[in-house]
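Supplied in structure tokens, the structure appears directly below.
Every protein chain but one is kept in place in this view of the complex.
In this document, chain identifiers A, B, C and D correspond to the written order of the chains, with residue numbering beginning at 1 in each.
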Amino acid sequence: MSETKTPEAAKDEPNIRIVEDATCTFCGCVCDDMELTVDLDANRITKAKNACVLGRAWFLQHGIEDHPQAMIDGREVPLEEAMDEAARILHEAKFPITYGLSDSPCEAQRVAVAINDLVLGNIDTTTSVCHGPSGIAFQGVGESTSTLGEVKNRADLVIYWGGNPAESHPRHFTRYTVTPKGRYIPNGKKDRYVVLIDVRKTPSAPVADQLIRVKPGRDFELLWALRALVRGRDVDPDIEKITGVSREVLDELVERMKNCNFGVLFFGMGLTMTRGRHFNSGALLALATDLNKYTHFVAKPVRGHGNVTGADNVVSWQTGYPFGVNFHRGYPRFNPGEYTTVDLLARGDADAALMIATDPASNFPKRAIEHLKKIPVISLDAKPTYTSRQARVAFMVATYGINTGGTVYRMDDVPITLRPAFDSPFPTDEEVLTGIHTRLKKLRANGRKKAA
Amino acid sequence: MMLIPGRSSKQGTSLNAGKLKEEYQAVTSTIEMNESTMRKLGLSAGDRVRLSCTTGKVEVECGKPRKDEDLPDGMIFIPYGPSSSELMESDTAGSGMPMSKQMMVDVECLGAK
Amino acid sequence: MAENGTELRIKGGKVYDPANGIDGEVRDVLVRDGRIVDKVSEKARTFNIPGMVVMPGGIDIHCHIAGPKVNLSRKLQPEDHRLDVHPGTDVTRSGVGGVTPSVPPLAARHVIEEFHDTPVIDKGFYVLLGNNMFLYDLLKQGRKQDFKDAIAWWVTAARAASVKLVNAGSDEFWKGRRNENVTDVNEKIDPFDLTPLHATAAFIEAVDELNMPHPAHIHCNNLGHSGNFQTTLDTMKAAEGHRAHIAHIQFHSYAGELGKRVQTGSEAIIDYINTHENITTDIGMVMFGKATAMTADAPLTWMLRFKDTKWINADTECESGCGVMPFEYQDTNYTHTMQWAIGLELFLLSQDPWRVMFSTDHPNGASFRTYPRLIRLLMDRGFRAEMMKQVNQKAISNCLLPQLDREYSLYEIAIITRAAPARALGLANKGHLGVGADADITIYTDDENRERMFNAPRYVIKAGKPIIEDHEFVDDHIGRFLHTEPEYDSAIEDQIRPFFDDYYSIRFNNYRVDASYLHDHEVIPLRNSGNGRKKKGK
Amino acid sequence: MHTELELTTAPEVPIEAECLSPAKIKGLSQSGIEHLAMMHGNRKVRVGDFFRVTGNGQSSLRLEGDLSRVKYIGAGMKEGEVRVNGSAGMHLGAGMSGGVIRVSGDASDWVGPEMSGGRIEVMGNAGHMVGSAYRGQRVGIMGGEILIHGNVKNELGSAMRRGLIAVGGQAGDFVGVNMRAGTIVVMGGMGIRAGAGMVRGSIISFEPVELLPTFTYSCWLRPTFLRFYLCHLGQSGFEIDDDHMGGRYRRYCGDSVEENRGEILVFDSR
Partner (left out) sequence: MRVGKTEVVDTFAEAFGMWGARVIITADTKNWARAAAQSFTGFATSVIRCKCEAAVECEISDTDTPDLRPGISVLLFAMSEKDMSARLVERIGQCVMTCPTTACYNGLENGTTVPVGQRLRFFGDGHQIAKVVGGRKFWRIPIMGGEFLVDDVFGVQPAIGGGNLLMLGRSGRTALRAASGAADAMRDVAGVFLPFPQGVVGSGSKVGSRYKGMIASTNEAYCPTLRGRVENSALPEGIAAVYEVVVNGLDENALREAMRRGIQAAAERGVDYVSAGNYGGTLGQYKFHLYELLESN
């Protein structure tokens, strides 16, 4: 299997390398058809064919920065010393938490879970502030879902709810769901009907055959009404006043959904982050399931980060739960709201934090950020962030998918191998975490010896 | 008024350059409203605006007006970032997810820069 | 793998090693470097175990322990594991030594990754090809050789141990025809101009001719429907003498009319198997209590869904589908009792333990934690009679079970849980204790109560390393990954590649599971390929 | 006679103390109680490390101090009494099947999860998920009473199967979501989406409620059964107006997404 080749034309410039079928890990689309042109001298990617605007930024902006590999309290230290300190912090903590993981390959995620198993910590991923509510909803109602290729091959009705892929997942439409021709969709977009449901007319709107504007915060009511109508029940005649959508539009949509051959509902943060959270996702998942009585219907959250889905999978197969897992008692426990990171920080429960490829200091609620400032933080990231800036121990790591290999899971749970483009002087997060894990094992063993 | 943080391509691309870089910070502290709302509030593009709620307050810049049909009246859009965090309530209602969209805020015009 | 030089002498136990014809003989078993040997030095660690029962490590031919379905199910049911907080004990319960979930190839990487995190046991998986669109295209076009090559490519690319068919042809009904299902195996599958029976037969033939160590592993059409035993018979007949493994046959041995009460069809099924050497099967026993319906047969789970039970459907492009749903078998229920009884009937009517193997289709029929109890049911007719009193009596009066008084011997148990599955899977070095075999050994305290006996092995030795001693875990072991590599003409890749460009959502180049995922693995040799034990190091 | 435990050392991280229940301390000596194990974050600690214990183990337990970071108080109790003079942490009375817990201050999230009997009274406010199912569980509390005199937050009584939950103050969104049966009385008003997905059961509100479009108005009535409940609550220390006792209520049936057998009764002041 050839993953790299030196093209004929590039023979005179031996320092250019072409990586074919590389994978972009910027968003959950995880497009694996990148053709990267790498300037090996400059340690940077100069061209990313097939990439979208976000992917191009991702590939082109990730060069090698001049930055220390490791710092303690803002001062450069040898990597080993930083790993010692990180291990010490986690070992001594009574309530160490680990968070992030969605921009790390599965190999690193597995070590992160192992660390928490060892220090009796608490592990959570960015899922908890992304589609965590969908995860909770999933546990309540299940899910009818499919891989994206199935949508490409079969879906004649595509509905987006509360998401704006044109800006967040630019190739979602073109590579998987709307424009591509599929086995039973020979004419691509012409064979599909696309509906967009959102509170505002986003840049995604032009792709849709129909835009349904729901009143802000009324997604649940709209979904609930649809469920009732699909089941042949009546709804409040004031439905338009409540949701902003007329009964005629609803009836038409219901008929369309029941009569398509293969329908799909994609949904985004517009559901999970608004009032109702997991119930919004749950209503949508239940609607898709209800529709299976009439036709084939699937639903799928549009996941944000490159490997957030991998994090869900790894944490699930190692602990039995997808996120928000606590090991205090030596076995995994799950309870969102109790063991999820925003809560642990906002309540002031955590006394040390391992932040892996995430920046809670910039995007968490203020109260959580304030507690984060009070406790020792270990950060691993490929770029300086608000979090790394205030971390006790900050590791600069290589960028996954660009400098390091490994496995990531696309938003539809399809695992894909990464093809790194060039080497990085920075360690991988797997290496740093393994270093910390090894040290922790020693600290534990010493502790036991002392106790004995 | 209702504040809706979300993703935008610009926020996404500037993220790659680095969060501590100016571009990202500028993108994530610029809000958008529709024409009528801006007119009602007496705002024009480039004005400084203070958003506040029970959780906190933050100063942002008013971006170019959006067409009325693109954004409902009374709604403010802002790309995710430190500014939206400042206003975010930390209660997750037992879900792990703070209410990160549809936050009710007060808007105060601070005049042009 | 144990370090070189580790030697064990297992002394004075009653050895049950059917592959070598040993039936309870008291003899020593000697181990060096992870293998059974005929001599060890004086330094060998000695286990004095007079009166105890020694068997090769267990081999499970059909059990879902990893992969996307299993993981979905974990995510689905936090309430299921919240009160059961002993992670890790599952996998060693009865000294199980090998397992085989089935996986759509698109997710092969996932299952292998998960295997790395599943300790102690060796494991492999079957790849789901029974609804593969590309293969169906080839069949439709009558390209038999290409069909065979493509199967071989897929097995190799996914690093599978064999091929599994699940409800062949149903994908198009389910995904393409608004959630219909195959009901008649002779009905044409749109748009392939092919019937489920044709497709199944073609797979059976191809896998056999490719000399794969394990034949096509078949989940027949019409699972769970009354009257489906006819479909099962048709499927077995369609093999036309080729090797075929019919999975969890209990679920496919139902007489009666479609949509009406299940009747037992066990006699007709087992008669056919008894007289046809080319067929192997595992039972897929149902045991009462909590289970999880988890299958690539998505339409089946939809049918089983009661009211608003949470339900998962997960389609895999061009390849497969999947359904998951929590389920509970109740001893008061007629159908559930009937299923339980039919499973036992099949066991008790079987004349060749080498071809009728032990399984609960974990977690579909029951958890593998029920194995010891099932063993007792087979070995102890008094216990069986006792159990029969506690279940739905209408079902009992409608089945053959009360007339059957056969009891399995320890020797036969050793066959159906070890020797036979090892043979059926082509694992020459497993399932027996002859010189050269892998030193996977389970030692039990002999006990009249076979449930108690098999519930907690006294010792478990894995690859020559004691893992359990005196019922307690003493060590950890990373098991090996087992897969096979059938031969094919690599030109087939040029045929497959464009199909990927058109209909898959990932690139052809990124599909194959590359060698970096294999770690400590072993290639199961093809049949008739000599003794060449290809081994790749860690 | 009761056993008294006073929290003397403030925990740095949450404590998990299901040992603070009559069954666990009954018959123990003072030092036996002091030696009971609890979790302080990921560390095993003893009751005596944080509490001053007075008296030996009785079936009545009095807890003094701010226990808002002490989880699982009274968990699994079957009989006896726990009185908290102060506030209590998460999972108060989890899985209890009998006995009484009284909290003079506030309680946190998950009050009485998986409860099947007994009574929990909180004089102050409580958090989210009062009397609710844990995630993934289809059935919530199976019986017993939870009486909160102050306010509660979201998902009050989610998926409850039996029992009574009463709130003197306000409740958040999704009151009685996925309720299977049982009764919820909220006196100070509630958030939106009450009764979403309810199969059976009654939700009673003294204040106007915004209902989902899947609830259908039936009629107004003066429900006799409610008088029964309100008498009962009156005896439990809630102040019940005569208006509410004998007044008229609008009855809505729902949730039509489910079997439409549940009811929401909204007090109609006219």
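Please note the rule applied: a contact is a pair of C-beta atoms (placed from the backbone, for glycine too) under 8 Å apart; a residue touches a chain by one contact, two chains touch by 3 or more.
Everything numeric in this text was worked out from a predicted model, so none of it was measured.
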Please work out which displayed chains the absent chain touches and list them by label. D
In the complete assembly, which of D:Lys26, D:Arg43 or D:Arg227 touches the absent chain? D:Arg227
Sole residue of D:Arg62, D:Arg162 or D:His244 that reaches the chain not shown, by the stated touch rule: D:Arg162
Which residue, D:Gly143, D:Gly189 or D:Gly247, contacts the hidden chain when the whole complex is considered? D:Gly143
Where the missing chain touches chain D, by residue: 143, 162-164, 181, 183, 200, 202, 221-225, 227-229, 231-232, 245, 261, 263
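One rule holds for everything that comes next: only the chains that are shown with their structure count from here on.
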If you tally C-beta contacts across B-D and across A-D, the winner is A-D
Can you work out the whole-Å distance between the CA centroids of chain A and chain D? 36
Chain centre separation in whole Å, for chain C relative to chain A (CA means): 34
From the mean C-alpha coordinate of chain A to that of chain B, what's the distance rounded to whole Å? 23
At least two other chains touched by the same residue of chain B: list those residues. 91, 93-94
What are the residues of chain D that contact at least two other chains? 109-110, 128-129, 134-136, 138, 173
Every touching pair of chains is listed here as A-B, A-C, A-D, B-D, C-D
What residues on chain A touch chain D, complex-wise? 93-96, 119-121, 136, 139-140, 220-221, 224-225, 227-228, 231, 233-236, 238-239, 242-243, 275-276, 279, 327-329, 334-338, 349-351
Within their complex, state which residues of chain D touch chain C. 134-138, 258
Note which residues of chain A are touching chain C in the complex, please. 1, 3, 20-21, 23, 32-33, 106, 110, 135, 138-150, 152-154, 175-176, 181-184, 261-262, 289, 292-296, 298, 312-314, 316-322, 329, 331-334, 405, 407, 409-410, 412-417
